[in-house]
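With one protein chain removed, the remaining protein chains of the complex are shown where they sit.
Letters are used for the chains, namely A, B, C, D and E, taken in the order the chains are written, and counting of residues starts over at 1 for each.
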């Protein structure tokens, strides 16, 4: 069986990670997984939310949003409707949790980093691209804060790396990194967030059409784990380049 | 190691399922998992949302909410704050998806069933109790609609049963059906939704403190699968009793 | 003339008051007036709203809400619509005023008690059941706060008892404690809140179909006053039982 | 005892009713009760809300609002806060119910009349002035609709007249038509809405400081009934003048 | 060519400015430009918004609103819709900027003045009438604050006067002070805010139907400048009268 875009079942779409896309943000990345493009910025502010004051610990949070015409048909702006939909809430929370999994709050000190992930163009996998790109923006923001001594010398708030990928079963075949057309047809859909050392931060599998069994779950986890190894390499590669290159 | 309430690691809390708790709703259940109590009603209306009209297919959706003093300290009402929080959205969507996994929309016909799951008292596992109880309310509502001929004779909208349970790793030990105190201390937290024939509808695992590996994931899935077998028995037992008993 | 449910015109529906229905709240009651069931919790917090700080005086307030399927046809959740309707506001304010009528703010000290009254099942008279039940929850919460020394020793914040009942004219006959079917048909509808010593806290009479004259008003007030005497007895009886009986 | 402004206990403040205050509205009145000034407009539209379509019956509704600086200290605009407060809701509903009490929906036909009551200056009794003024605006709007044949010839939608007044007990003395300073000091506060033939449409009595007994209630009702007789005369007098005089 | 109401192209509608229209506000004006009537109040409070604290400087802001039936057909209340429309926002901001143009913040000291401009009746030019009236209310409020020593002796927060007028091109002819009917038909519409010494504070020209050229722009500015000279005279005249005359 060959996929819509000719990939093998275990193949990622082309991944690009461009750093330094914003002159204002402390960290910024334009990431693409094929035609999915997400703009991620990391904003550092000194101080923490009220409920965390005096703890000596920092905070990391995220907001996800789609531009109204990032999709095939234009969607209403959530600002115009006056409320945020359930899907947006869910993904914002997922991104925040995923990045906090590799943060040492003590080392961060009483500073807050907000990750904004705005989808410029959507073609499936926006949340996984967002997590993968946000990690790179976060890493840059932390480097910036260390250089500015906002984070104390010698402290390393990042305890590891994190990336994410979608997997799913389409026409009975487990596939890696679904594009929109595959996603719509998937019987089962799973988003997996992994650390660079191959452990899980989040596993979210949903039976879209048909409940799935343990064997299928295992096949999907195998695919996802391998995909995240590749993504980790892309992240590390991007971060070793000099900013501006 | 013994648990806070003396249970073994693979033991559910006491489960009770009382049907017919509302004189108005077409299906209604008060379910308890230990001190967690959720009131589930199923409301049948003829007709479907606009986007589904003329399809010949029905719809099932859910809304979850916590009473302000269902928790240890009083929370603000979402109606008073004027917006629904991300957690509420997320759980409402999860409950809806879980129940739709066992629905044949064609057999349901152009009818809508809304599941309301209101938490009267919370002690961990409110979403899993809600799914487990909502299934029973849904089954009663479908029986009612069949008797009223709102669902056409001979049609069987339910394609199976569904239940849910939480599992987690606390102090390195995988535990079934976490109470609030255990939930707070869990390193990894997972909610699993299963069909009665042992397949997965949803698997949502989150590393709260420490990423988890494949072996831990497997241990948690084993526990959850066994727990759902027990819950399915409780559901079937409740549904075989005459309503009012 | 006999009533729908066989009662005499001056007869209450069966009243039950169950205390201790929540393990979290400082006071909690499940009250029923016939098929109307309201869950009332009283939550104590130290401190008062900003506008009252430094006054040495406490505050008591209330929030009323109906579960979406407490009524015969499902209503939208106010949290989902994003705003609270006029009727909800009106009843919340009425409950708060009614309970504040028997509170000595100085004796309460700078503490706040919030009464949450959530209607689980509605069959007329939800606001009067809520006031009557909330009083019992409030009394239990005050006892709790006295025991915890949050209220200073020797202080008695409760200056009396309060209960409420609906009355109305149906087909020309004044009736006590209208059920939903009677309420819909009433020409005049009145809610009366009384103290245990027979004085009025609130009198709210509305001509639903036909303006009413002074004679009819007097007949309704006579009925209501007698009804509140009975309710006061039910409250006192409930409060003399040991919690947990 | 003499009152703050030298009135006797049973004396109204000076009442003025100016009709035709808007060139756009079908009925419009600037009413004053002493320093309380309310601008009332009645807007006629053909058609009725969806839930009433095809019934052959009309609808009358009201909206009340205070200009931000109608009071001694400026209040926030409800449009800026994004939600309507409980008090505003409550009064809007009261005004609507009061005017519907003198409407024959069948005679009105499928037309809607909206009464807008905007308080330009507040000095106590804004809701009673609003009802009293809105009646006059409503009468003018109905005359206009009859002349335009929007209401069918020979049909009389108004079944009577309606006015309203506040009464209260201040320092133990029952007083008619409380100004703001008296209202603040009242132990008991009551708003009474009467038809021109002396019957009650609404009776709303509230113990602000001290519960009240039956004797006090009777004294207040006597005062209010007499006050409404005077207000009815002012309304009739205003309506007999030619518009524009 | 003669205008709808018989005016010459460069003629204002009759202007009236009544001061002291509110007993509560520190400054208040009912201004009319023909049938357009706007009620302007100026409210003084000691203190400034948080972002300005400790600066030693004051703040002036404005809120504009239309009563629902100020127009020919009734509009929804923004408080009921739960949000403020773009036009309202835009005009409120314009009024605030216009008045701040003649304020010396240092001389005002840490005090805030809020201008509320509520349109009682609309017939074109509501924003220009609002600015022109608000200036007079502001001047009265400042005089009041000087007398009360809220503004320090010898300080003059007003650095000049400000007024505003609309101009437009209708059927090819530039006209001053458009009424609603002219406004609707205008090809180009311009609002001009001037200081008393003939300089511009705001120039907002919009091509409604047809782009306009430099010559037309100049003709409109000439008209507007002359109109503001007249309005300044009306303002000064109103302010020289004793309040209450």
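Convention: a contact is a pair of C-beta atoms (placed from the backbone, for glycine too) under 8 Å apart; a residue touches a chain by one contact, two chains touch by 3 or more.
Owing to the predicted nature of the structure, the values given are computational and were not obtained by experimental measurement.
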item: Which of A:53, A:74 or A:106 contacts the chain that the document leaves out; value: A:74
item: From B:82, B:96, B:205 or B:227, residue that would touch the chain that is not displayed; value: B:82
item: Touch criterion as defined above, residue of D:82, D:109 or D:160 at the omitted chain; value: D:82
item: Residue numbers in chain E that touch the chain omitted from display; value: 83-87, 89-90, 92-93, 97, 101, 160, 190, 194-195, 197-207, 211-214, 217, 221, 225
item: Hidden partner interface residues of chain A, rising order; value: 22-25, 28, 35, 39, 41, 43, 45, 63, 65, 67-74, 77-80, 82-84, 88, 114, 116, 118, 120-123
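Simple rule for what comes next: only the chains that are shown with their structure count from here on.
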item: Inter-centroid spacing, chain B versus chain A (mean Cα positions, whole Å); value: 29
item: Centre-to-centre distance between chain E and chain D (centres being mean Cα positions), rounded to whole Å; value: 32
item: Intercentroid distance (Cα basis), chain D paired with chain B, Å; value: 51
item: Where chain D touches two or more other chains at once, by residue number; value: 82-84
item: Category of the chain touch graph - line, ring, star, complete, other; value: line
